[in-house]
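Single-structure report; data block below.
All protein chains of the complex are present and in place, except for one that has been dropped.
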Amino acid sequence: MTNSIKDLEEEAEVIFLIGTNTTENHPVIGYKIRQNVLKRGAKLIVADPRRIELADLAEVYLPFKPGTDIMLINAMMHVIIKENLLDKEFIEKRTEGFEEVKEIVEKYTPELAARICGVPAEDIVKAARIYAEADKAAICYAMGVTQHSKGTDNVKAICNLAMLTGNIGKPGSGVNPLRGQNNVQGACDMGGLPDVYPGYQKVEIEENRSKFEKAWGVKLPDRKGLTLTEAINAALEGKIKALYIMGENPMLSDPDSHHVEEALDNLEFLVVQDIFLTETAAKADVVLPGVSFAEKDGTFTNTERRVQRVRKAVNPRGNAKPDWQILCEVATRLGYPMSYQSPEEIFEEIRSLTPSYAGITYKRIEETGIQWPCPDTDHPGTPILHKEKFVRGRGKFHPVEYREAAEMPDDEYPLILTTGRNLYHYHTGTMTRRVAAIDQHKPHNEVEIHPRTAQLYGIKDGDMVRLSTRRGSIKLKARITENIKEGVVFTTFHFGEAAANHLTNASALDPVAKIPEFKVAAARIEKI
Amino acid sequence: MNGEKRILLEYADKINPEKAEDYIKVGGYKGLEKARKMKPKQIIEEVKKSKLRGRGGAGFSTGMKWSFVPEHAPVKYVVCNLDEGEPGTYKDRIICEKNAQALLEGMAICALAIGAKKGYIYCRGEYPHIVRLLNNAIESAKKAGVLEDFDIEVRMGAGAYVCGEETALIESIEGKRGEPRFKPPFPGVEGLWGVPTVVNNVETFACIPYILTHGAEWFASIGAPDYPGTKVLTLTGDINNPTYFEVPTDYLLSDVIYKLGGGIKGGRKLKAVQVGGSSGAFIPPENIHTSIDFDSMSRIGASLGSGAVFVLDETRDIVDVATRIAKFFEHESCGKCNPCREGTFRMYEMMQRINAGRGSEEDLENILVLSRVMQKASLCGLGQAAPIPIETTIKHFREDYMRKLM
């Protein structure tokens, strides 16, 4: 997030939610947005193929077709430019490349977008005006925007929209991806990515490499590595022979489970470090028992870049060990002795190598976490990014064009399947399916279908149905609801026994981020 | 003459209250006409000078109340309290039935004074015929053009006594559960839909046209000097002549009973009289030679309240009567604040016990402690007043209670 969670509650006058079912996936942020509307009169714009709860409070609700994000956003920009609602001063002083974008969005009329996105043109105009006319307008998005074969372009379009109206670098504004996992921000910050060291220092830049080589005392590889989805493909091709997985369950979380299974079967060696025998761990050669968040010390970094302390409450269960200790043992046995005495000692090394974390210490975050960048120990942290200038100096407009999703409905698979989470379960259900109360409350997967779509296939509420794509099929219960667009069906990936990712498309990856197109797959449904 | 003085009810049954023209013929809407030529502040000054005090029960200066409304608020409301929930009270109904146009005129004058464009009349749910009557009266006044751009809407209550409390009434108009709000902020500053609102009783509004027409001095010269004007009283109970009267406010309570009321039924002796509805104090015979005005009543530990006069003869079981009143309040407490919600419930329990001959002297003491706390600590008038009838019967008729104890 460029801004803070608190901004959404107390500062933003307009909040544009696109591709985020906030009240289910980030419930506490959802509460805050709702209270901003109820108590301070903030206006909401909601764009989502599903009529999410917050749509009820929206000034404009745009139930657009999955995968048409760029069409929608470019059309909003078209309106803003045409009606001269843009922030000229901001564009002039803070950005570059505006002319190119202006040229491109010229053809994205609200009427064209209305046809492609399936929402009324006047609602697109209304949304554009509300967003552009506010003093402080924030955009929030989540996987609904990114999990597409052009997720990166979707995000660029959103950034264009924010820059066009000067909604960057001030309270209550910004481009705010709501991150779905407790420490997904931290895993990225820490260089858990194939192209960067901690602090997003590119591995292919020699200066960075030599810094880390010096610190770690070894020679480092100079080419970026494979992303997770690429690695799975490479395993299938026999190029990846061994895989070390810590706390991940690709069997359920990755697209096209058959494909993942084949890839894992093709490995020479698979080691999984986890707290449960997940679907993935069950396929491993070695399973190393790690511990839950309650059994170790450390830090998590939340969606607003706040580094917060995690504290050990109980001892590891059985003979399990804290994951950091296991990693030290493995490294040592591989000939690289690691002898950290505590997570704090590791953190000290992190901050010595990561400029954005340099000023953060365990002592400083004992009470309140600090938001990076925090370059030195006197720095208070950064609640709002890009305040005076962008990291690269001027903000760059990236013209992006609309393209169709990789797999569009056809006669054989006439529906669009989109996937996600619900309020009660989390990710692959490794934890929540083992929380007795939650599993009792929500024990089964369901597929959401619009009544007219259901009628077409003779499906009634509660019927068991078979949901199929080119990858496979699952059996689950139908839930008839008007909260989803006609012709679109939705299901979650929490449930091993009816796993959405049997169905999703692994071949359609975003060319830059390599993110799979979880949000659009051609599907069909039948009553069983 | 029995000493009545009819101002509000002068043309009772002589004009059709629904028809603005009838009212105009007998001098109606002159006050409003006059008010239109005055500045808002002058209207309020005139009302202040008349010394008119609220006829709903609290006796607050009407002019003062209007003057609290901030001048510059963009939206304001006039609300008329026609909830009339006090058992034994029906004077507002009578005023509507006999002279509804005066109420409308009073509200319109208030609207001019505070700068409101919209008024609401909150009518007791048990008066559906009054709702019809008022709607016709409004229609007629609109047709006659006398209200100009002032709009009046009639809303109906659903039978909750607490909605006679002005803030609970406002909540009810807003479509919420009938519960009182805490004050401050007072409705004059933050009332209906959160904007400045004047809430007055029917009788209060109905006095306004006469004050404007005949002048504040004229009004101030009638009745008791600090609570001038007339008061419409309703007589019930063991009385020969149970009906309504309009009297000057310096009229004696004893005259209400023996002159207007024609004395106690069957020539029996007076046991007690309760003034002001169920929440009023019981007055023993030795205190009835008192003027009915607000301050005189306060001096004998009673209140004029709504102007209901409930007469009990010597054969009545006062403990039984008090028990029934306790039941009424237990039923009508909204449940918002602790002293009232639980207090009215436990009060009724103890009263039932005593009334059934199973009570002890300790119960009596507990009632008095509870009564004290309820009066001092309850959120609204309901909880504050609910123990008064019980407390005053114990005070004046303790021997009746003692006889019933175990």
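Labels A and B are assigned to the chains in the order they are written; within every chain, residues are numbered from 1.
FYI, a residue touches a chain if its C-beta (ideal position, glycine included) is under 8 Å from a C-beta of that chain, and two chains touch if they have at least 3 such contacts.
The criterion applied here is as follows: contacts and distances are computed from a predicted model.
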In UniProt, the chain not displayed here, chosen among "Phosphate ABC transporter ATP-binding protein PstB", "4Fe-4S dicluster domain-containing protein", "Hydrogenase maturation factor HypB" or "Lipoprotein", goes by "4Fe-4S dicluster domain-containing protein"
Going by the stated contact criterion, tell me the shown chains that border the hidden chain. A, B
Of A:122, A:262, A:285 or A:526, the residue touching the omitted chain is A:285
Among B:38, B:144, B:373 or B:405, contact with the omitted chain is made only by B:373
Omitted-chain contact residue, chosen from B:74, B:145, B:184 or B:267: B:184
Which residue, A:19, A:250 or A:487, contacts the hidden chain when the whole complex is considered? A:250
Touch assignment to the omitted chain, from A:49, A:67 or A:198, lands on A:198
Missing-chain contacts on chain B, rising order, are 160, 177, 182, 184, 330-339, 341-346, 349-350, 362, 366, 369-370, 372-373, 375-379, 384
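We adopt the following convention: only the chains that are shown with their structure count from here on.
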Distance between the CA centroids of chain A and chain B (whole Å) is 64
